[in-house]
Structure formats: structure tokens, C-alpha cells
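What you see is the complex with one protein chain gone and the rest in place.
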Amino acid sequence: MTHPPLGEMLVTLRDTTPLVHCMTNYVAMNSTANLLLATGASPAMLHAPEEVAEFTAIAGALSINIGTLSTPWAESMQLAARTAKETGTPWVLDPVAVGATAFRQQVCTALLAHRPNVIRANASEVMALTGLASQGRGVDATTTTEDAAQAAIKLAQQQCCIVAMTGETDFITNGTHHYRLTGGHALMPRVTTLGCGLSALVAGFLAANQANPLSATLAALACFSIAGSRAGQQASGPGSFQVALLDALYALTPDDLSSLSQLETLHAV
Amino acid sequence: MTHPPLGEMLVTLRDTTPLVHCMTNYVAMNSTANLLLATGASPAMLHAPEEVAEFTAIAGALSINIGTLSTPWAESMQLAARTAKETGTPWVLDPVAVGATAFRQQVCTALLAHRPNVIRANASEVMALTGLASQGRGVDATTTTEDAAQAAIKLAQQQCCIVAMTGETDFITNGTHHYRLTGGHALMPRVTTLGCGLSALVAGFLAANQANPLSATLAALACFSIAGSRAGQQASGPGSFQVALLDALYALTPDDLSSLSQLETLHAV
Partner (left out) sequence: MTHPPLGEMLVTLRDTTPLVHCMTNYVAMNSTANLLLATGASPAMLHAPEEVAEFTAIAGALSINIGTLSTPWAESMQLAARTAKETGTPWVLDPVAVGATAFRQQVCTALLAHRPNVIRANASEVMALTGLASQGRGVDATTTTEDAAQAAIKLAQQQCCIVAMTGETDFITNGTHHYRLTGGHALMPRVTTLGCGLSALVAGFLAANQANPLSATLAALACFSIAGSRAGQQASGPGSFQVALLDALYALTPDDLSSLSQLETLHAV
């Protein structure tokens, strides 16, 4: 079994501290900024139509998350995504609860026209994006990751992008190559917006490693997997887990990523 | 002294993990989501007029908090509250700093027309809602809970709802039955938006226990009282208190609620 060069991805991230333009939901903003800073990227949150294109053009990557969506923000997201495509800036779409309302489906359809480099979603969101029946009632994944793997592959092929579908087991595919990644900890779903922050971290790794988007995506997910496992060993609940996760991301080494421990496994499927 | 069946309320909350539609202020969003997740409910934050009614209809309960109010949000809150009433979805009003500006008074008056199931407020907010003189300069309670008990009863009778007035001692009334609850810790006012999160937690308990709204409300407050006491015993300041509070909410058992410890007391008055 050969691993993608995940350790190298982290070295490049920290050497370049890429500026990640985050257009994310209000719940996730602070947490996302701290997750990026702890790992080694540089977050910037802004959304005004007067400046969003100007800023996307100077950012290393763009992360769009539709959590607390509104029409003004959707318009700014369109502008940013279009700019990202024009300037060759990699961008990530996090289609939070896309299956829950018609509004979210419309906004995501419009954003997909600007071809995200990566879609980071849970299983029910992936199912909703592919038009398959979804049980999603909101932000929770109610479809098992296993059941949704075919949907993820189909979505990656439809959109010519990488799909990083996260859950108890992560499934990552570019439509041709597929990986499963285990690890993390049962407390992770008890801390809000970790998935949102992971989407932005994927953007950070893409910015730092533009030639290897699949390895960059895997590296971001592996960071969460390993740091999540370690934080879970120290935590006595979701409060201490969140603190320990930031500390663990900060302490991660390239070697940690290159040689995943017993707790985490990554394999091609 | 017989206690309401608070332990059963927590069992039901965790068995059903109710979806709580939170329309809350920007300061409180992340903290509120984490407080709900730690205790056992499932938060979702969204506010766009395009989707708010659609979402309220599928949520188990709605929590409206006017902290960082604006006219667009006030209109969405109206829409959500009206939908909640039409669909029988229980909803909670948290009238942050209602006495501080005319704008807040107007918005709260309009929201009260949709008859919240519970009003969760501090003493000066309760006084302001009843039209009594308030000393409130903002988010702080400057009236003692004791002095405001009559105002709470009056408000509950006027609005045909439960009033959960929190402070050093909580006072809970449905206009007929009244309870006082002690516990918590002196550090709680030093952590921002705990009250906002408590309002959303009340909504979660209401969703899970629709037949027993008064016991559901008491259970939410008792969770904070007990977990707050325990967190305070571990904390060395407001930072470690917030972490310990989330861990303590996560660790709470139904037995903890059914048999309040020496630190906390609940009695009918």
C-alpha cells in the first residue's frame, strides 16, 4: 500500500501559510478561523459584494459554505466563485443542508456552475446534490457513508471535481480514484461546525499544493482524523475535545501524516 | 416535596435529539450550537425569508433571540413565529435587552402576537415586557429576581405562556404554578450568551416533551443549574468554566436531574 505524500502537503501548507478566503456561516466563522490558524493556514472572512472579487483574486483559495445562507450572501458567493474560476484560484463548496430547503438547492445549483475543485459534504448532502432521495433533515448525515459512496463517485464525475464525503468513515474520490479514511472520534459530531472548518482547511491545503489536489484534500482530512483521535483520548466531553483538537492540529507533524497510526487508516478502494 | 419528572425529560431529549431551529444573535450562535449538541439536541441556524418557514415546519421547536437584531431578521422572525404557531411547533422567545431601545420593544411586541410557548429572560427584560419600569441598560439584569417574581407571574398570565426568569435564583411560572431553582455558579455571568443558549435548550426540551412544557422548561434550567455548579467546582476562571460546562452537560444523567444535589434546589412556591 503506497500512501499519497500527505506529510509533504503539510510542510508546504506551513511554509506558505496560504490566505484562505472563507465565506462561511455565522456559526462556523470563529471556529473555522481557529482551526486554520492552529494547522498553519491564514483565514480571512469577508463577504461584501464591493470587495469580494478583489479579495478572492489575491487569496490562495476560496471556501464557500452555505450554512446561514441569505440572498445577499448567495450573490456574493456567486461573484467570488466566478472570480475564483477566472483567476484559477481553487475553491471548495460546502453545501450545508442542501437537501433541507428549495432555496439551498437553487443556490447550490447556481454555485456548481462555477465548478468547485472540491465538494466537502456529509452523505445526505452528497445524495441531495446528485438528485438522489435524501433523508437529510438539516445538518446531520442520516445516510451511511457506505451507502453513499456510489453517489459520491457519480457526483465527482458529474462535476469533474473531488468529493470529500465525511462521516464515521470518510470517502474521498475524484471520480476515478477512491479512498476511505478512518479515525477521528465519536465526540466530533458533538462539536459544532467542525465539518465547516474542515472544508476551509481543504481549501488551505489546495492553495498550498495546487499540483496535487487529491493528495491535498486527503491531507486535510487526515489532519482532522489524527488530531481528532488524539483529542478524543484526552477529552472528557465536547468542551475539552474542542480545545484538545486545536492543540493537536497545532502539534501535528508531517511524519504524523505520512505514517497514519493504528487509529487511522487510509486505503485506496 | 415532589419533583416534576425532570430525568424523564432528559431521556426523551436524548432519545429523539430534536431539531431546534435557532434564530439567534451572532454572538451566541456558536456557543448555542455547542450547548445543544453537548446536552443532546440538534441545532440548526438559518434565517433567510426564502426558507425560514419551510424549515420551521420541519423543526421540532423554534428559538428566537433578538440579540443582534435588524429589520430583515425581525421580518424573518415574524415569519418563523407565525409558522410555528400554524404548525403547532413550540417556540421560545428570548427578548434580549428589550428595555434598551424602542426598536426592541416594537419587535418584541410584534413577536408576542404569535404567542411564544416560553419566554426565557432575565429580570429586567421581564419587567420591560410587562411595561413596568426597568433599570436595564442592556443585557444585564439590574433588578433582583425576587422583586421581579410578580412581574413574571403577570407576564405569564398576560401571554398565556411559561416565563423562565433566570438569574442568581431562577423563577419559573406558567401563571398558576411557580418554582424557584437555585444552583449554577458565580462565573456564569462572566461567560457570554449562556442565557441565549439556555433559551434554545428550553426549545429542545419542549420539542422532546410537548405534553409537559412546564417540566420540560424546568429540566432545561436544571441542566444548566447542575452542570453550572459542577463546572464551577472545576474552573479557575471563565475560560475553563465554559469548557467544563459543555463537558458537564454532556455527562449529565437523568438521575442527576431527578435528584438535584445539595447545591441545587427546586421548589414550588
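Just so it is clear, A and B label the chains in written order, and each chain counts residues from 1 on its own.
As a convention for this text, contacts are C-beta pairs under 8 Å (C-beta built on N, C-alpha and C of every residue); 3 or more make two chains touch, one makes a residue touch a chain.
This structure is a prediction, so every number in the text was calculated from the model and none was measured.
Participant: With the missing chain put back, one of B:Leu6, B:Ala28, B:Val92 or B:Ala248 would touch it. Which one?
Facilitator: Once the missing chain is taken into account, the touching residue is B:Ala28.
Participant: Given that one chain is not shown, which residue among B:Ala48, B:Leu62, B:Ala97 or B:Leu257 touches it?
Facilitator: Of the candidates B:Ala48, B:Leu62, B:Ala97 or B:Leu257, B:Ala97 is in touch with the missing chain.
Participant: Using the document's contact rule, name the residues of chain B that touch the chain not shown here.
Facilitator: Touching the chain left out of view, chain B contributes residues 25-31, 67-71, 97, 100-104, 137-140, 189-193, 235-240, 242-243.
Participant: Can you list, in ascending order, the chain A residues touching the missing chain?
Facilitator: These residues of chain A touch the chain that is not shown: 19, 26, 29-30, 33-34, 37-38, 42-48, 50-51, 54-55, 58, 242-251.
We take it that only the chains that are shown with their structure count from here on.
Participant: Taking the mean of the CA coordinates per chain, how far is chain A from chain B in Å?
Facilitator: That pair's centroid distance is 33 Å.
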